[in-house]
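What you see is part of a larger complex, with each chain still in position.
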Amino acid sequence: MSYTYSLSPLLAPLLANPEVLDLFSARADVSAMLSFELELAKAQEKHGEIPKGVAARTRALIDNTPLDQAMLDVGIARDGLAVPGLVTALKSKADPDDAAFLHKEATSQDVIDTSFMMRAKTAMPLVAADLLAAQKRLADLKQAYGGRKLMARTRMQAALPMTVANRIDAWANNLDDAAQLIAALSYPLQLGGPVGTYANDKVKQSLAEALGLANAKHCWHTNRTPVLAIGNACATLTGAVGKIGFDIALMAQNERAEITLSGSGTSSAMAHKQNPVKAEVLTALARYNASLISGLHNAAIHEQERSGAAWTLEWLVLPQMLCAAAGSARLLGQLLASVERLGT
Amino acid sequence: MSYTYSLSPLLAPLLANPEVLDLFSARADVSAMLSFELELAKAQEKHGEIPKGVAARTRALIDNTPLDQAMLDVGIARDGLAVPGLVTALKSKADPDDAAFLHKEATSQDVIDTSFMMRAKTAMPLVAADLLAAQKRLADLKQAYGGRKLMARTRMQAALPMTVANRIDAWANNLDDAAQLIAALSYPLQLGGPVGTYANDKVKQSLAEALGLANAKHCWHTNRTPVLAIGNACATLTGAVGKIGFDIALMAQNERAEITLSGSGTSSAMAHKQNPVKAEVLTALARYNASLISGLHNAAIHEQERSGAAWTLEWLVLPQMLCAAAGSARLLGQLLASVERLGT
Amino acid sequence: MSYTYSLSPLLAPLLANPEVLDLFSARADVSAMLSFELELAKAQEKHGEIPKGVAARTRALIDNTPLDQAMLDVGIARDGLAVPGLVTALKSKADPDDAAFLHKEATSQDVIDTSFMMRAKTAMPLVAADLLAAQKRLADLKQAYGGRKLMARTRMQAALPMTVANRIDAWANNLDDAAQLIAALSYPLQLGGPVGTYANDKVKQSLAEALGLANAKHCWHTNRTPVLAIGNACATLTGAVGKIGFDIALMAQNERAEITLSGSGTSSAMAHKQNPVKAEVLTALARYNASLISGLHNAAIHEQERSGAAWTLEWLVLPQMLCAAAGSARLLGQLLASVERLGT
């Protein structure tokens, strides 16, 4: 699970959080997969499942095995994922006595799901940090402009006068909720083995600790609740931020002029225009995740012990949702930083 | 928020939970709206916001004012919702001195959101009860057939032998997660007033208690997190159940015959067939909610203090999602009750 | 395929086209199903597939067999659809010699798909007529106000002055496209038999003619292109109309006042407000269909010769999409009729 829309040089400068983007690169994915294999060997060695010394040699093996993309490509096209080819490559370079102890009792989905969770666990706090920075900026804006008048609008019509603080509070409440959803997320290790029945909880516990993940009480090969929770947090966040973007685009309308933004977008045809580009992009990201979450729920319907169809669909939507959330939180900070005035 | 797909006599017998369906009827909606108005008057009277005696007269007024559907229709077509017409009707029958104290400081969205939450708070435990019954049935099936052999299947291929208990455990874990999501839901009162700035927390607290709802710490007119949480729980549930349905349809294939179902569907053309109809419908409901949740996240992007566009969209999808979840949990129970054998 | 959201007395007055709604009632569905059975018998009799006289007796049988909803309910809950129970009921009342000739070589999907197409073929021209009326109203508005000034807006900002006619033209072009998509739709007969291999093209031709449908060149049990085309037309229409609604809601903002609407919505809390309710609802219907079309494409993935899961999903979304399109076109006419001024 590694690609994302933000890879395009024509969109990434606008809507990507580069650190999060990098976490979902193929390179970071493979790196996390190799960490899984190494830490699995260490945990199994610790609990006597494989002979002493295998883990140290596995570390050396990983450090010294250059990955051959052409070889990976063949495997991916054949197997639908990189793991079998990767494991075969490692085994072929390993001490013959060790080969049987690599990736022992693990399956591809263990590697890929765990790799995703390792990176999600790093990424989501980065997103939360951007949200927190946006909250601080909102507090500053409230301090500076909160007492100013703002016409409340319901059903697109002027309703009653209120203050800038009232609207900022509504924005902040939405961001708080998204931050709480992120804070409540769990990032479980996946270790179910070929058909989801892996049973050595000591190995699981050690491996989870080594990778900084939660030790799920059961295999979640076909239980995508942890994944849906991440998707729900991401889509709730982009929706909360998209509401702010929509509001700011409306406030920036010339006749209303309830906000001043610095550094707004220029037009290729109309030199006088100041376009609230970031505000618009925030609503685009909100509707993008609103569309993708439909795919994520369809991807949760795994048949039997493992579904290649459902799982591939998940790969196509989940990293994108997370990167859209990261881009949204980052862009919100930039938009709020550009606010030079609120209210009248 | 009252209609649902299940109203059709051609589908309701298959996929509706009649009690939940009834909770989302127009009749139940209006009844909850009137409860809101009455309890609001009582709370405001208690805290000295309106004169003593108004609440008692409001109760009599509500009891004695027959609702005129034709009048409601005119209001709905004009206002986009029933509340203004309803309030006008009450006021026109009220003691002239009381009219100003009805619906005081409240807005239509307070009434409609609260009415939804009152009914959702009644409905979701019914859904949870059906889930619990399904869990018990799963435990019984595990007791009876758990030790039997079942071939594990990954990527649609025979993988390794396991037991019926292994698969039942995976099903049960998914249902547990859905049940936990339901148990964690909050059903907040909405009382924000015309532009979301209603500030008398004593009235809110009393009203919330009277209606059995949580007293939200802030107005959620444009903060749809509580609604998204319900949608997420409903879609996670239908997905979890849809996975069971998909599995059972696969297990019931003639060559595999890993399950026996009693009372399966008949065919209009082929008398020998036994169709796993309920299992199929469970995956249909899963994909239905997976589609609707996209609308729900789009509906969460409310502009300014209240969005008629976003809110109407929410009405179109939210009760359907909840009724689909209720139908799914109910139908799962019927499907599991019809299982006469699992495994070989 | 018969229910629709518009059944709720709390929403139908706002967003339903009553004629189209009625076409997708259960009553109309069963009536079309019975027409299919009768005309099938007539076509088969004509081409010597069943004995002379059966069709006439079938007509009498249908006319004189009161439908027992309780009996239908049992069948629907068991079979997932009404057809097997309906056919069994007819056969039980038929002359014993005739029973074998009823529903001969047909399958449930033939009946249900054909019933949908019969009603869609009646409904879509009603929608097109509403579109045409809206186009005429637009032409009148252009005549009356086309020469007035209107500030063009790009990216929510004032761009360059243009005329009201420019914007009306853009609206009209969108409606034209939707009308063309509707005009190009085909409504094919379904007659594939139990596994899609029905081969008597003479019977198909006669039956198609009798029912006013196209004679598809092949069975479309698992080929949902005709259905996707209808969904695409409906969603394109609601999107085109939703754009007009969005524009009008923006134009009606107090500071811009680029439009005057009569009879706008009232507020339960703010007597001074004039809410552009119909305009908002049009964008809600657009996003509703945008959400449902995802379900429709998922429903197009039928496995093997017939998929109960995919088909049930189609029933849950397709009539709703069509009714939303019908409501959208109708409501657009009402909104445009209420326009009292455009431009400045």
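All chains are identified by letter, namely A, B and C, in their written order; residue positions are counted from 1 within each chain.
Basically, a contact is a pair of C-beta atoms (placed from the backbone, for glycine too) under 8 Å apart; a residue touches a chain by one contact, two chains touch by 3 or more.
Here the structure is a predicted model, which means the values were calculated and not measured.
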For validation: placed chains = 3, all identical. Expected total copies in the complex? 4
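The rule we apply is simple: only the chains that are shown with their structure count from here on.
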How many angstrom lie between the CA centroids of chain A and chain B, rounded to a whole number? 29
Rounded to the nearest whole Å, what is the centre-to-centre distance of chain A and chain C, using the mean of the C-alpha atoms as each centre? 39
Where chain A touches two or more other chains, by residue: 153-156, 159-160, 250, 291, 294, 298
Chain B-touching residues of chain A, taken from the complex the two chains share: 80, 107, 152-156, 159-160, 162, 166-167, 169-170, 173-174, 177-178, 181, 194-197, 218-225, 228, 232, 235-236, 239-240, 242-243, 246-247, 250, 283, 286-287, 289-291, 293-295, 297-298, 300-308
Within the complex, chain A is touched by chain C residues 153-160, 249-250, 252-256, 265, 267, 270, 273-277, 280, 291, 294, 298
Partner chain B, residues of chain C touching it in the complex: 2-3, 5-11, 13-14, 25-26, 29-30, 69, 72-74, 76-84, 87, 103, 105-108, 111, 193-194, 245-246, 249, 263-270, 275-278, 280-281, 283-285, 287-288, 290-292, 294-295, 298-299, 307-313, 315-317, 320
